[in-house]
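Heads up, one of the protein chains got dropped from this complex, but the rest are sitting where they should.
Then we have chain A:
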Amino acid sequence: MRVVLAEDLFLLRDGLVRLLEAYGFEIAAAVESGPELTRALAEQQPDVAVVDVRLPPTHTDEGLQCALRARRERPGLPVLVLSQHVEQLYARELLADGSGGVGYLLKDRVFDAEQFVDAVRRVAGGGTAMDPQVIQQLLARRASHDRPLDRLTPREREVLELMAQGRTNAAIAGRLVVTERAIAKHTANIFAKLGLEVSDDDNRRVLAVLAYLDRNL
């Protein structure tokens, strides 16, 4: 799987390259600025791009803007955005086109190499990887305002949180140490309580849940 990596801090770029290579990814290009990223994305046609939000030369959200532009030109281009802070505003922009294949994670998540690599693979496969903090912010904001959400059992809430992060039923089952069948049952309950249409497609399901959580209060 070919990866284009954009990160301006040498230490982090180097670390990410080594980490991804250790897990069998091929680094098509590792760049350190916005213009270089745009060029690399066009030339290399990677399977997934791992991009830091803040890049030179502007040191603003150059990386995010490059990623969004690239996705407009090539819809569905898998992009995993990394940042020192997560903003629901940015998550919303990444998810806006509704086509999946996006990730938005805190840089800290790299600490857990397994989880991080899993997220990269998920995004490359057209799935979603949202940082637990984004989901927690969404849920905290809706607390006590959202009656359907309040009707979920604590277990269902847990499942919802993991699902919104973009994890598959199998992964959720593994995480909560229950069977996949049990998770399927929880999922059906959640969708019924929130009034969402059930879908067999994992990615669609995640996007539906995220859209629900990001609805206006």
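As a convention for this text, a residue touches a chain if its C-beta (ideal position, glycine included) is under 8 Å from a C-beta of that chain, and two chains touch if they have at least 3 such contacts; residues count from 1.
Rule of thumb we're sticking to: contacts and distances are computed from a predicted model.
Chosen from "Autoinducer 2 import system permease protein LsrC", "ABC transporter ATP-binding protein", "histidine kinase" or "4Fe-4S dicluster domain-containing protein", the protein name that UniProt gives for the omitted chain reads "histidine kinase".
Only one of the listed residues, A:Asp47, A:Asp61 or A:Asp118, touches the absent chain: A:Asp61. Here one chain is not drawn; of A:Glu26, A:Glu43, A:Glu73 or A:Asp108, the residue touching it is A:Asp108.
Along chain A, the points of touch with the absent chain fall at residues 53-54, 59-61, 83-85, 87-90, 92, 108, 111, 137, 140-145, 216-217.
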